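Note that this complex is displayed minus one protein chain, with the remaining chains in position.
Up next, chain A:
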Amino acid sequence: MLTIKDLHARVEEKTILKGLNLTVNPGEVHAIMGPNGAGKSTLGYVMSGRDGYELESGSIELNGEDLMELDVEERAQKGLFLAFQYPVEIPGVSNMEFMKESVNAMRKARGEEALTAAEFLKVAKEACKQVNLPLDFLKRGVNEGFSGGEKKRNEIMQMILLQPSLAILDESDSGLDIDALKVVANGVNSQRDGKRSFIVVTHYQRLLDFIEPDFVHILSDGKIVKSGGPELAKEVEATGYAWLGKPEEAGA
């Protein structure tokens, strides 16, 4: 499903990813952990095609297609979803309108009829309930004035509505209370159907108690330096990252 080969990528002249390899098969859940600044979010941005995140070498293939050849929206339409570490506020655009446009854009790309406002309202209400957000969050501006935890739930709600084939969750568990954590985990678990895959970026093994990963990877200084099963997350929780040593100064 996803094949990343020897990925080197930079942000504004600074090389962040330095030879990253990762293969994700259909139905798998991969957890990525690693110290602050290691390049975890950068990986998500490069994959989704954010401006300013440049590929230096290597390749990313999703379902056999070269992602780097596609626009941001095309990647999303091909089934890639990134739950942002810092979801963006868009005052003036209602959450409802935003998600309706988004769902219908995906449908259009698949050659399906757009949902009517009434049809969409029905599924949106369902999704809203599923992530435990009051319905008036549909009317508010996208993420506008949402608390940290509410923003994360809103990301999960979008994931539920869009049903991506590969979802990257960038610290969707950070800043969440235990109930919210379960909401996020349930959101993911409800989507696991043996075909959809997930990359879960997290700092805490706690989330992985609820979302059982197939693999855990440690990303450090732009590379995956260690991979293992769920036990690796427990090890990290216990011992931290001191064993990695100090990362070299990038680009020096």
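Convention: a residue touches a chain if its C-beta (ideal position, glycine included) is under 8 Å from a C-beta of that chain, and two chains touch if they have at least 3 such contacts; residues count from 1.
Going forward, contacts and distances are computed from a predicted model.
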item: Protein that the absent chain corresponds to, by UniProt name, given "Ferric ABC transporter ATP-binding protein", "Fe-S cluster assembly protein SufD", "Sigma-54 dependent transcriptional regulator" or "Sarcosine oxidase subunit delta"; value: "Fe-S cluster assembly protein SufD"
item: Of A:S41, A:Q85 or A:Q158, the residue in touch with the unshown chain; value: A:Q158
item: From A:A109, A:V123 or A:L244, residue that would touch the chain that is not displayed; value: A:A109
item: Among A:E73, A:E126, A:E212 or A:E231, the residue in touch with the chain that has been omitted; value: A:E73
item: Sole contact to the chain not displayed, among A:D6, A:E56 or A:E101; value: A:E101
item: Touch list for chain A against the chain that is not drawn; value: 48-51, 71-73, 75-77, 81-82, 84, 87-93, 97-99, 101-102, 105-106, 109, 141-142, 158, 162
